[in-house]
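Of the protein chains in this complex, all but one are displayed in their positions.
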Amino acid sequence: MSKLVYLVPLFPLIGFLINGLGRKSLSKSMISIIGCGVMLASFVVSLLVFFDVKANGATTVELFSFIRAADFQIPFAFQVDQLSSLFLLIITGIGFLIHLYSAAYMHEEEEQHFGRYFAYLNLFVFSMLLLVLGANYVIMFIGWEGVGLCSYLLIGYWFKNDQYNYAAKKAFVMNRIGDLGFLLAVFWLLFKLGTVTYGDVFSRVSELSSFDITAITILLFVGAMGKSAQIPLYTWLPDAMAGPTPVSALIHAATMVTAGIYMIARSNILYTMSHVSQTLVAITGLATAIFAATIALKQNDIKKVLAYSTVSQLGYMFLGLGVGAYTGAVFHVMTHAFFKALLFLGAGSVIHAMHHEQDIRKMGGLKKHMPITHITFLLACLAIAGIPPFSGFFSKDEILMAAYSANPIYYYVGLGGALMTAFYMFRLYSLTFLGSFRGTHEQAHHLHESPSPMTIPLIVLAVLSVFGGFVGIPEVFASDAHSLEHFLAPIFAESNKLAHAHHLTHSQEYIMMGVSTALIIGVIVFAVTKFKKAADVNDEHTGIAKVLENKWYVDELYDTVIVKPLHLLSVFFKNILEKNIIDGVVNGVGKLVGYGSRQLRLLQSGQVGNYILVMVMVMVIFVLIWFNDLTIMNFLKKLF
Amino acid sequence: MSITQIMFFFLSALAVFSAIMVLVSRNPVHSVLWLIAVFFAISGHYILLNAQFLAIVNLIVYAGAIMVLFLFVIMLMNLNKESEPNKHIWMKLAGAISGGCFLMVMVSLVRQAADFQGKEALVGTGDIGLIKNLGKALFSNYVVPFEISSVLFLSAMVGAVVIGKKE
Amino acid sequence: MPIQYYIYLSLALFSIGIIGVLTRRNAIIVFMCIELMLNAVNLLLVAFSKMHHGTALATDAATTAGIDGQLFVFFIMVVAAAEVSVGLAIIVMMYRNIHSVDINFLNRLKN
Amino acid sequence: MIPVLLILLPLLTGTISFFIKEENAAKGWGLLSAVLTLIVAVAGIYFYPAAQLSFDSAWLPSLGSRFTMSMDGMSKMLVLLTAISFPLIFLATYKNQYRNAGSFYALMLLTQAGLMGVFVANDALLFYFFWELALIPVYFLCSLWGGEKRIAVTFKFFIYTFIGSLMMLAGILYMYFQTADHSFAWQSFYSVQLAPEKQSLVFWLFFIAFAIKMPIFPFHTWQPDAYEQSPTATTMVLSGIMVKMGIFAVIKWLLPFFPSASEQFAQWIILLSVIGMLYASLIAIRQDDIKRLIAYSSIAHIGLMSATLFTGSRVGLEGVMIQMFNHGINVIGLWIVADAIEQQLGTRKFSELGGLAQKAPSLAILLVVMAFANIALPLTNAFIGEFLMFNGLFHYNIWITAVAGISIILAAVYTLNMVQKVFYGNTTAVTSNATDISGNIRITLVILVILVIALGVYPQPMIDLTKDTVGATMAGK
Partner (left out) sequence: MNAIILSALLGVVMMFSGILTKNKSVLKYIAAVGLLLLIAFNVMDTYAIFKFDIDSRGLLSFGKFGLYFNTLAFAATFIYVLLSGSDIEKAGINVAEYFALIFFVLCGLSILSGFNGMLMLFLGIEILSIPLYILTGSDKRNLKSNEAALKYFLMGSFTTGIMLMGIAFFYGATGSFTLNALPVIPTTGMINPSFLHVGGLLLLFVAMSFKVSAAPFHFWTPDVYDGAPSVFTSFMATIVKAAGFIAFIRLFQTQAVALGPTWKIILSIVIILTLLIGNITAVFQQSVKRMLAYSSIAQAGFMLFALFSSNDLAMEGILLYSVAYSLATIGIFAVLIKMNDYTFDGFNGLAKSNPVLAFTTTIFLLSLAGIPLTAGFFAKYYMLASVIKEGGSLWLVIVALFFAAVSVYYYFRVIQAMYFKDGDAGTAPISGVFKLSLVLLAALVIVLGIFPSIILNGFYF
C-alpha cells in the first residue's frame, strides 16, 4: 500500500488542475464535488497508508531522480513512516472537512472565483503533502515554499482589497526570510555530507562537527520561525487572517504553520545533538507563547484572537521540541489541529452569520441563535484551555511536564501562558456567545445557524477535540496507554537514547496537574463573569493595555528599523547612486568627449599663421624630446 | 684673415641683414628688393664655393625671373605702399620667439654634432660646380628626374592657366 | 671654410624665413619668406656638396662626389619656379575675389 | 553542417525579408523561418550524428583563422534557447504593428544568425565577427522601432558594448600572437601557457567585454534604458538571449584560457556581482515601470550567474548552465506580459495600472506563474538553477552566499509588488476597459509556462545536456 503513497498528493494535484483549468466552465457544485472528492480520496489512501505503516513499518518510495548534479543527487522520493503518515492523516482529514465546510462558506462567490478558491486549496494540500512526504530536505523545501505560495494566493484571495494583498505579500516575504535560512542549511548539509536524504543524513550525523550541527539546526530553525510564526517572524500570521476563514483554519492553524514543528521533529536527531539549538528553540518557543498570549488578551477581532492564540500554541510546541518532548510536540500539533480548526470554523460560522462582521465587541448572545456552533466552540475553548479530559489538556500537559524536567522556569512561564490562554479564550467566548447581542438590527434579524455542510465538520472536529487526547494518555494515569508515543517511537528512538530523561515522580505530576487545572478553572470563571456583561467593550485603553492592543508596536518597530531604511536605501540607490554616480560616470565620459570636442575645435582657428606657429613649436619640442638624453639641454643651459 | 674669409663674412652679413630687412620692410616692393639682395649675396657664396653654374642660375632664375614676377604681381595689385595692417603684437612676438627657438635648437644640435668638427667646405677649388661637369651628370645619371620635372612644369602650366583664366 | 659657418648661416636665413612666415600678413611676403627658406637650403646643400667633395678628393683626385648636392639645388630651383607660378596665380585669384592679400582675411574655414 | 545551416537559414531568410513589402507576409515569413530554424536545431541536436554538429573550412589562411564551428553541450543548449525563443517571440508579438515590417523581421533574423554564430563559433576571430553581427541589427531595431528616447539610449548601449568588444578584440589579438601555430582556433588559445602576471591584463580585456554584455554591476547602466526603449520583441532577444552571450563567453572564452587570473580576480568579481545583485534588487523595488523592473531583476539574476561562474565550483557551473536557459525562458515570458499590457493599455506605469486580474484573468494567471518562476519558486525551472548556483557559491564562501541570498527575499518583494500593483486591487481609469490577452499571446505564454514547469519538475535532461562542457571547463589545464 505504501507504494501507492504518490496517490495522496496526486489527487489534490488533479483537483487543482481540473478546478484551475475548468474554473470558468464548471458549475459550483461540480467544483465542490471535485474539490472535496479528491480530498476524500486522498484521505482514504492516507488511512490505508497509515495502517500499512502501522503494520509493516516505514519505507521510502522513489519516484524519479530530481536533480543529479556533479556532487550530489537528489531523488524525488517520498518517506512513508510513522511521522509522515500521521501528518498525512491530519492534513487530508482536516483538509477534507475544511473543503467540505468551504463549499458552503464560499457559496456566495462567483463561479470563476469559487473554482479558483478550490484550486488554490487543492494546490495547498498538494504542497503540504509534498512537504511531509518528501524523503529529503529538498523535496521538503519544495513543499515548504509551495505552501508559502498557496498561503500567499489564499490570503490575497480577495485581491481587490489592497489591504489583503499587502498581508499576502507580507506573509510570503516573511516566509521567504525563513526559507533562506532553510536553504542555507540545505546547502550546508550538501556541502558537508553531499546528501540531503533523511536516512543518509541521520545515519551520518556523526561525521558533522558540533559547530556544523549547531549552525545547520539554527538555520533550519530560522526556516521554522518563518513558517511557524515564531518571534521575530510571527507578524505575518495575524495579518494572514485577511484570507477566507476556512483558509485560516486549514493553513494558518492546522497544517502549514505546523510545518516547522514537523521539520524539527523530523530532524530531531540533529537537534538533540546540539544543546545550543535546543535551548534556542525552547526559549524562542516559550517567549513566543507568552508574548503572543499577551497580545491576544486585548484583541477584538475574533480571528486575530485566534491567530495570536495559534502563534502562542505554536510556541508551546517549540517549547516541547526544545526540551526534547518530540512526541509531545507532535501530539500537540495533532490536538491543536483539531481544536484550532474547530475554533476557526466556528468563528467562520459566526462571521457567516454576522455578515462578515469580525469585531467581538459587536457580537454577544449568539448562544441561542447558533446552538451547534456555540456548543462546539465551547468544547474547543475548553480543549485549548487545557481542562481535563479534553484533548488539549493531555498534549499541553505533556509539554509542560517535559519543560519542568528540563528547567522549572520553563514550566512556570509556560503555565502563565496557559492561564492567559484560558483567559482570552473565554473572554472571546463570553463576548461572542454570552450576554446580549450588540450588533445592528439588520444583523440581529439575519442571525441563523449555519447549514449542515458547515456544522458537520464542526461536529466531527468537536468530537476529535474532546476525545483526541486519549491517544496520548500520560503514564501517570495508565502505564503504556500513550499509544502515540509507541507509534512514533521509531522516529525518535535515536534522540531518546541520547536524551537523559529524568522523569518526575507521579505525585509531583499529580500536584502540578491539580494546581494548574484549578488555576485555569479559576481564570475561566473570572473571565466569564467579567465579560458576560461585556464591561470593557468601549473603554479607551491606556498604559499597558494600549500597548497590548497595539501588539507591542512590533509592526511599527519593524517598519522603522527594517522597512523604512531599506526603502530609503533603495531610493538613494535609484535616484542618486544609479542616476548621478554610476550612470553619471558613463555619461560623463561622453560629456567629456563632447566638451573636449568643443574645446579642440577652437585650435582650428582658421589662421594660417597660427597653424604654422604650432608646427614650428612642435618641431622645437620634438627636437628637445629627441635629444633629451643627450647634451643639448646642458648646452642650452650654458647658453643662457 | 684671408680674402675668402673676409668675403665670406661680408656676404654672410649682407645676406642676413638683407633677409632681416625683407621682414621688417613695410613696403612690399622694398621687401622684394631686399630679397634680391639676399639672392645676390647667396650667389656670391656660390661663387666662393666655386659653384659658378648655380650662382648664375640663381641670379637668372630667382633674382631675374621669379622676383620680377613677384614685382609684377605686387604692381598689379597696387600694393606698393605700406598698406599691410599690423599683426597682433603677441602673434609677432610668438612668431619671433618660436623662430628663434628653432634657430637655437638647431644651432645647438649642430654644435653638438661631433662629426662635423674640423670638416671644411672646399672654397675656391673643386670643379664639380662647373657647368660641364654638372651637365654631364644631369644628362646621364639624372636624366630621369630631369624628364620627370617636365611633368611638374606641365602641371604648373595647366594650373596657372586653369586658375588664371577668366571664366 | 669650416662647414659649421655655412650651417649657421643657412640656419639663420632659414629661421629668418620662418619668422617672416610667422609674423607677416601679406601673402606675397609670406611666400617670399618661404623662398628665402628654400634659398637657405640651397646654400647649405652647396656647402655640403663641397664638403663631401673635399673629403673624397683626399683619396681620389678624379672624384665627382658631391655633385649630386649641386644637382639637387638645381632641381629645387626648378620646383621653386613651378611653385611660384602656381602660388602667384592662386594669390592673384584671391585678390580678384576679395581685393586683399591679407592672410588673416582667410578665416571662413575654421573650427 | 548543422551549425552552418543554423546560421545560413536566418541569414538568407532575413536578407529576403528586407524586400518583403507586405506586413503580414513579412510576419508569416519571419515566423516560418524561425520555426524552420527550430526544426533544424532540434533535429540536428537530437537526431543527427554528432559528426554533423561541427564544421570546418578554410577562411583566412594567411591569418590563421578558419571557418570552424562546433557544438558542445553548452552550445547546444543555447542554440536550442535561441531556436525556441524566436518563434515564440514572433508569435507573441504577431499582432504588434510595425512600420516596414519586412525590415523589422529581416533585422531580427539577422540577429538570430549572429547569435547562432556566437554560440557555435570555435575560432576566436569568427566568434568576434558573430559577436558584432548580433549587435548591429539590434542597434537598428532599437533605434528604428523603439520608444521616445530610443536614439540616445540605443546609441549609448551600442557604444558601450562596442567599447567592450574592441577590448576583446585587443585581447584576442594578443592571444593570437601567443599561440604556437599563430591560429585563432579555440584549441590553440587553450594551449597557450601564459605566465600568471601576463594573464591579468588580457583577462581584463576579455572580461570587460563580457561584463558589459551580461551586464554586471557597475557596467549595467545601459541596460535598463535599452530594455525600456527597445521594441519588446528586441528586448526579449536582448535580455533573453544576448545577455547569455556574455556568460557563454566567460565559460568558453575566458575561464579555460586564464585559470590563474580567474582565480586571482575571482573574489573581486564575485564581490561586484553580489553587490550588483542587491543593488539591482533594491532599485527594482522602487521602480514604477514594468520594463525597468524586469530589467533590474534581470541584472540581479545575471549577478548571481556571474558570481557563481568564478567560484570554480562544478555544481555552480551546472547551475549557471541550466539557468542560462531558464532565465531566457522566464524573462521572455515576463516581457511578453509586459508587452501585452503595454500594447493594450499604452502604459507600463504601475501607478496607472491595477485590477487587471478582474479584466484579464488568463494573463494574470500566466503572469503569476512567470513571476514565481522569476523568484525561483520550487518546481519552476529557475529553482533548479538557483539551487545549484547557490550551492556552488556556498562552496566558495558561506557569507557571500548568505548576502546573495538576501536577493531572493528582495526578489520576492519586487516581483510581488509588480503582481500586486498590476493585477490586484481595483481597476483604474486605464484598466477599466481592458480585455484579456489574444490567442497568440496566450499560446506563447502557455508554451512558456509548460516549459517552466516541465523543466522545474524534471530538469535532468538540461543538466545532462551540458555535462560535457562543465567537465571540460572544470578540468582546467
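We just call them A, B, C and D in the order they show up, numbering each chain from 1.
By definition in this document, contacts are C-beta pairs under 8 Å (C-beta built on N, C-alpha and C of every residue); 3 or more make two chains touch, one makes a residue touch a chain.
As the structure is a prediction and not an experimental result, all values here were calculated from the model.
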Which shown chains does the hidden chain touch? A, B, C, D
Contacting the left-out chain in the complete assembly, out of B:Ala13, B:Val68 or B:Ile148: B:Ile148
By the document's definition of touch, the residue of D:Leu144, D:Leu194 or D:Leu255 touching the omitted chain is D:Leu144
Contacts from subunit A to the absent chain lie at residues 593-594, 596-598, 600-601, 603-604, 606, 608, 610-612, 614-615, 618-619, 622-623, 625-630
Residues of subunit C in contact with the chain not shown: 3, 7, 10, 14, 17, 21, 27, 30-31, 34, 37-38, 40-41, 44-45, 48-49, 51-52, 55, 65-66, 68-69, 71-72, 75-76, 79, 82-83, 86-87, 90-91, 93-94, 97-98, 103, 106-110
Residue positions on subunit D contacting the omitted chain are 59-62, 128-129, 132-133, 136, 140, 143-144, 150-151, 155, 158-159, 162-163, 166-167, 169-170, 173-174, 176-177, 201, 205
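Simple rule for what comes next: only the chains that are shown with their structure count from here on.
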Using CA atom averages as chain centres, what separation in Å is found between subunit A and subunit C? 96
CA centre of subunit A versus CA centre of subunit D: separation in Å? 36
Pull out every residue in subunit A that's touching 2 or more other chains. 609, 613, 616
Multi-chain contacts in subunit D: which residues touch at least two other chains? none
Subunit B - residues contacting subunit A, complex: 87, 91, 94-95, 98-99, 101-102, 104-106, 108-109, 111-112
In their shared complex, subunit A is touched by residues of subunit C numbered 18, 21-22, 25, 30, 103-104, 106-111
The subunit A residues in contact with subunit D across the complex are 64-72, 112, 138, 141-142, 144-146, 149, 152, 156, 159-162, 165-166, 168-169, 172-173, 176-177, 179-180, 183-184, 187-188, 190-191, 566-567, 569-571, 573-574, 577-578, 582-583, 586-587, 590
